[in-house]
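Of the protein chains in this complex, all but one are displayed in their positions.
Every chain is named by a letter (A, B, C, D and E) in the order it is written, and numbering of its residues begins at 1.
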Amino acid sequence: MSQPIIISASPHVHSDRTSKKLMYDVVIALIPAFLVSLYVFGIGAFIVTAVAVISCLLFEYLIQKFLMKTTVTIGDGSALITGILLAFNLPSGLPIWMIIVGSLVAIGVAKLSFGGIGFNIFNPALVGRVFLLVSFPVQMTMWPTAVENNATIADAVTGATTLGMIKEGLMFGDTMTTISANLPSNLEMFLGLSGGSIGEMSGLALLLGGIYLLIRKVITWHIPVTILVTMAVMTGIFWVINPESYASPLIHVLSGGALLGAFYMATDLVTSPMTKKGMIIFAIGIAVITVVIRLFGAYPEGISFAILIMNAFVPLINTYFKPRRFGSKIKSKIV
Amino acid sequence: MSKKKDTFINMVLSLFVITIISGFSLGYVNELTIGPIEKGKIERKVNALKLVLPTFDNNPIEDVQLIKSSLVQDSVEVFPAYENSKFVGAAIIGSTEKGFSGLIKLIVGFSPEGTIKNIVVLEQKETPGLGTKMKDEKFLAQFREKNPSAFNLKVTKDGGEVDALTGATITSRAFGEAVQMAYDEFMKNNGLLIELKN
Amino acid sequence: MAEKVNQTQNFLKGIIKENPVFVMLLGMCPTLGVTSSAFNGLGMGIATMFVLLMSNIVVSLVKSQIPSKVRIPAFIIIIASFVTIVEMVLEAFIPFLYEQLGIFIPLIVVNCLILGRAEAFASKNNILASILDALGMGLGFVVALTILGATREILGSGSIFEFKFVSEDANTFILFILPPGAFIALAYLTVLFNKISIKTT
Amino acid sequence: MLKTFPKGGIHPPENKITSSKGIKRMAVPKVVNVPIAQHIGIPAEIIVDRKEKVEIGQVIAKSGGFVSSNIHSPVAGTVTKLDLIIDSSGYKKQCIVIRTDAKDPSNFEEIEEPLKIDIELEPKEILQRIADAGIVGLGGATFPSQVKLNVREGTTLDYLIINGVECEPYLTADHRLMLEKAEEIVVGIKILMKALHLKKAVIGIENNKKDAITLFKKVINKGDGIQVAALQVKYPQGGEKQLVRAILGREVPKNGLPLDVGVIVHNVGTIFAIYQAIQFNKPLIERVVTVTGKKLENPSNFWVKIGTPIKDLIAEVGGLPEGTRKLVNGGPMMGKAIKNTDVPVTKGTSGILVIAEEEASRGEAKNCIRCGECVYVCPMGLEPHLLMNLSEKGMYEKARAEDIMTCIECGSCSYVCPSHRPLLDYIRFGKNIVKKLENSKN
Amino acid sequence: MDYIIILIAAVFVNNIVLSQFLGICPFLGVSSKVSTSVGMSGAVMFVMTIATITTYLLHQYILVPAGLDYLRTITFILVIAALVQMVEIILKKVSPPLYQALGVFLPLITTNCAVLGVAILALGLEGGSLMKAVFFAVSNSIGFGLALIVFASIRESLELADIPEGMKGVPINLLVAGLLSLAFLGFTGLV
Partner (left out) sequence: MTDSVLYSVLLLVSLGVIAALVLYVVSKKFYVYENPLIAEVDEVLPGANCAGCGSPGCKSFAERLVNTDDISELFCPVGGNDVMKQVAAILGKEVVERDPTVAVLRCQGSCDVRPKTTEYQGPRTCAISAMVYSGETDCQYGCLGDGDCVKVCKFDAMYMDEKTGLPVIITDNCTSCGACVEECPRDIIEMRPRNKRDLKVFVGCLNEDKGGIAKKSCSVACIGCAKCEDVCPKDAIAMLNNLAYIDPVLCTLCRKCVDVCPTHSIIETNFPPKKVKKVVEKKVEVKVAVIKEHIVAESKKSKTDA
């Protein structure tokens, strides 16, 4: 024997799933949505994404190396995902320095201050995004409109998101009928030709990636499906009561960050509950808060806030929704 | 260190002494400050009125008119201004609940013809750095010397003439609405105010 | 000699080693609540310092006359009296600050710093030590509030003591003058403070 | 849909490379090292001296207490010394070293006894015989069988379950035994049914051993009251609680035993040993051991005398291949890594696994990403990530409140963890401490 | 409707801790365990409600008629202090475990600015009535409890995290509070 025998405790074999593979699966799942945004926003989407990814990786490296003096973990893919997701939640024309600030907040404040991957309570990308949204509401709500078949958008025309238009319209007494004249059709929204953040363009692309994640078992159906169904049901009830004051459930599900949030942000392993039961409670919470903010709050879109709020509840959910201990309740009696 | 024991008498006595001293001193300071406080309150109101009204020689605060209005629950306060017993304008409180964070309260000064002399924001809860910019000169300036009969108080986006604050369209709209309300109230009661002094 | 060193320590400890905000976490409510600008922080700090000083003096004077069961109510009355005085004086003579600080002025009365010092220090020490303690702690509080206020104002409004150093339209981190910014700014200031105070001692 | 337990479980690659290899008889070793602690409980007491001559099957150490077991000499020969030898625990333990008498013919007899169906002994005698024969649970737990069978009066008992699951990857010892000794095992089951006055018995076999299932179905007579249950392949179905849940749908209560739901579970190997003890008065001195590993020249199953050094077995399958990095006593999921090849085979050794470099090394432990995999696969409904953290941070009281003591140490959590965290290492450690705390409280 | 608005405002939009900065001391102090934070929330709710009732009546029927509005602070705090000390003495006798759990923080309820703050704020409610004031106090204590319990559960889970040395303790707690407050900004404009 060339090398000494290894001693370790059982088990002595290991499945070939690694956290790195999980992370890169998420990256792969995000590719279709990225391609759509490139098609829609052109080079702007590319710049925003590239800046976010590079600065996230760089901040992770610098902070871990020089401030925390721990091992650098930029290779594990988590900072990469944070970067992409952050970019996907930003409008494509955002000034570069703001993207960098967002990345710093996401990585430095939301992730590394808690000790790095696995310890953060809040989804880093969303913290970065909300930080920017609150700090720079003007730039964060300047949406370049979709430019069909156009590779570059030198003069970005600011448009509004579907939800933004609905919110403003309703606030000033318009009815849904008049508002919907200006809205993109449901099919357009599904394919990705409305205004909005880079990543939330195309429902189709997001669904594709989501299905990939489900197949690869990176995520389970519980969170995304529960969020979307609860949202649809809630908005549906309001819509049935008064279709002139409330948008249809389909608009709510397809527009804004609902799909992006449900499939990629809420399902973030670190910041979502551990058990299926917990996940469903978590998802219902997100959906309810999102709908409440969308319908009654000041912000047109609420899913980022909703996810962050429910992130805070995850430890509590994990405490109270534990898996059933084997033998803790005896189902069958002796015959 | 000898501590006083926890007897009933001691407890009551010590609190008794302390409260007496504190009561006296507080009462005394109150007497000293009550004057300046009242004065200050009135001064601030007068200052606000001075800002929005043309020169006047009456005391608008004494001449305040409470006018029932269909727009708000309580009555609207109208402060008429007179110079040499001639009606020179009035200040009206305008308010709206449609601000980004709810209530916005303004005081708007009008000339007898209904031209806006000036606006001062009294109360607001808008987002610092965004909606709060409605207090900025740049924004307020566009209303001065405009008569809402000829000046559409809606933001340009809605076909009006008000340049909205960047990132705070909702605040700008609400602002316009509050001014509009004040204007409507003023025009309704214009005649009354002129007659009042005469 | 030893006495003197001791007295200097009573004074100095409040500024760094036992800084009421960064180290002892006393009086967090006003610390976070009124520090949206450096001026507010300074004003609040001074108001608090005044109450702290006066109540420390009085408490150390009357400490032996108060039975322990009614100790806290007695201290509170003393403190509350001074707070009310501050409240009235501010309203009368600096109405602008009075409005800015709002509910946090009457709340000085429940600032753990003041009652804490009265309980932990003034009720056990002589008047000179109590004065120095109050001055030191108060100064520590003023410094902390001003630093926090300045940080938030610089980041959030792009100004310091109302003096704007960026253009009117420049983008500032509005977040920092909103509630979350108070927590976040204080969190990182504490880290920084600890780093520095470890290095200096 | 085949039966299985509902919550948790994993399905690692089976790697049952020796399932078609018949059980060969190992040559009698020159020297056997017989540890006196081969079972759970109090070690046996040595009753032989140095230089004493012993016969095959003679008791050389007798049961040292209620939970203890007799130990018999596996060979005829001379006790050369009583020494400390490293066993699979990694520590030196007391052993009786016996040099085999090369001339004694009893060492080399290979009489295949004919099948003996009639059970002559009465229930009480059966239990006594089992105790005398030093039989312990051969599935790996090595719990003295007579203790398990010592059912208190008044306990309702309605099922005997035979564990032929062998859910550990690689191991095929039980599988081969079932194929080669099916009829004997059936007799063994009847012996236990008689001893315990039971009418019903079920043999649980995972569906990757279809040949064994068919064979048993053929061998069992209708009136026997014995059923064969084919089970879905899922680890750790061989765990008693999981097996009872899978076959009967009964859930053993927390901190309880199968007895609490009227069931007794025994491994097929144990059943065969019982058969031999009752029908031929043969003590437990040998067992089936699977010697396996991907790189081995000739992996196979063997009848091995207790006390045989592992190096003899390894030599038998062609020696250690180049690049061997780990030796495991038992299966890859629950076996113990052993320090060297001098370690003797004991009653609990169901297999020897030789692992090469690629498989042997553990991945570097990374941060927990809270994916919840460990929670999903835990068959006991625990939260391994939490238990590990709690015992790492020394929060044992909380760990106890989180039911750390109900962990069956199946290792499913460590197996699936994508961050390669040493979950079970810490949980086991936490269990130890909690046990100590509990003891000190009582 | 007024009541619903008061409730939503107190719990979510203007959460007493996360956006009004009242009661930060107990929020940071008694939040290391969920169980104690539940106890603390209960204690605060109890004290806050009683205190608000007492001070409201005191204000409405004594201070205002006598023109002694300026004595608001001192009288309120006196009443609250006496009340808390009474609760403390009673608790020590009646429920020693709860007394042990809340330990030094029971007297700190006195200096819990939330209690005094709510008592003062309750006076300024629009169209105020005693009922409204009480409801306001209860709503705010629910907001306090919600923030405290969520925060405590986060802190409990952070106990198992490898927080960087410099961030340990106060900074990380403040940061969590900050991010919580950031998330709660989403409720802006609900009322």
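Just so it is clear, contacts are C-beta pairs under 8 Å (C-beta built on N, C-alpha and C of every residue); 3 or more make two chains touch, one makes a residue touch a chain.
As the structure is a prediction and not an experimental result, all values here were calculated from the model.
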| note | Omitted chain touches shown chains A, B, C, D, E
| request: Write down which of E:I74, E:A133 or E:A183 is the residue touching the left-out chain. | output: E:I74
| remark: Considering the complete complex, of C:I46, C:I77 or C:A134, the missing chain is touched by C:I77
| note | Full-complex touch with the removed chain, picking from E:I4, E:V64 or E:V94, is E:V94
| request: May I ask you to list the residues on chain C that touch the chain which is not drawn? | output: 69-70, 73, 77
| note | Contact residues on chain A toward the hidden chain run 3-9
| Mind pulling the chain D residues that touch the left-out chain? | 84, 86, 89-92, 337, 339-340, 361-362, 392, 422, 425-426, 428-429, 432
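Throughout what follows, only the chains that are shown with their structure count from here on.
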| note | Of all chains, the one whose CA centroid lies most distant from that of chain D is B
| query | From the C-alpha centre of chain A to that of chain C, how far is it in Å? | reply | 41
| Distance from the CA centroid of chain A to that of chain E, rounded to the nearest Å? | 33
| note | chain B touches at least 2 other chains through residues 22, 26, 30, 100-101, 127, 130, 166
| request: Send over the residues of chain C in touch with two or more other chains. | output: 73, 77, 80-81, 84, 88, 172, 174-175, 178, 180, 184, 187
| note | Chain pairs satisfying touch are A-B, A-C, A-D, A-E, B-C, B-E, C-E, D-E
| Residues on chain B engaged by chain E in the complex (per definition of touch) | 22, 26, 30, 34, 100-102, 127
| task | Over in the complex, which chain A residues touch chain C? Could you list them? | result | 98, 101, 109, 113, 131, 134-139
| task | Write out the stretch or stretches of chain B touching chain C in their complex. | result | 1-7, 10-11, 14-15, 18-19, 22, 25-26, 29-30, 32-33, 35-37, 40, 44, 127-130, 136, 138, 166
